[in-house]
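With one protein chain removed, the remaining protein chains of the complex are shown where they sit.
Let's look at chain A:
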Amino acid sequence: MKKTLLITALGLSFAFAGSVAPADNAQYQKECASCHFGYQPALLNKASWGKVMGNLSDHFGTDASLGKVESEQILNYLVSNAGSGKMTANNSTMQITKSPYFIKEHRKIPANVITQKEVGSLSNCLACHTTADKGNYSERAIVIPNYGRWE
């Protein structure tokens, strides 16, 4: 009993250690992650995903337009798996990097390691979060290029 409790507690602590469900939708991977990192649906709330998918022909200055059917299917996947907790709270924008939670988590990162060419911007998750594609953003898995571990 004690053991089960311990394992459950351990499991929960892992679940909350910067972890989100991986982006596991083949169509999303094909249409969205061909140009950029496949941000997990839980990183934005439903309203934000609605905004993103509502104007794909001008997607952060780029034409990312899709056919109507594909667009609706992907919106459905994103909304069904959207985030609702502290990670997405008070973010009414389309940008993951604008959520108060995200800003707080990254506030101590020196600007020069973000702007360097190996990273480019805060939207390039995988540049530092080595397991970001698996939905694991834990501090232990952070390696910043030309800087090293972040602990």
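Keep in mind that, in the parts below, a contact is a pair of C-beta atoms (placed from the backbone, for glycine too) under 8 Å apart; a residue touches a chain by one contact, two chains touch by 3 or more; residues count from 1.
Simple rule for what comes next: contacts and distances are computed from a predicted model.
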Chain excluded from display, named as in UniProt, from "Response regulator", "Monohem cytochrome c", "(Fe-S)-binding protein" or "ABC transporter permease": "Monohem cytochrome c"
From A:Ala42, A:Ala64, A:Ala82 or A:Ala132, residue that would touch the chain that is not displayed: A:Ala64
Candidates A:Ser19, A:Gln95, A:Ser123 or A:Ser138 - the one touching the absent chain: A:Ser123
Interface with the unshown chain - residue positions in chain A: 34-37, 57, 60-67, 120, 123-124, 127
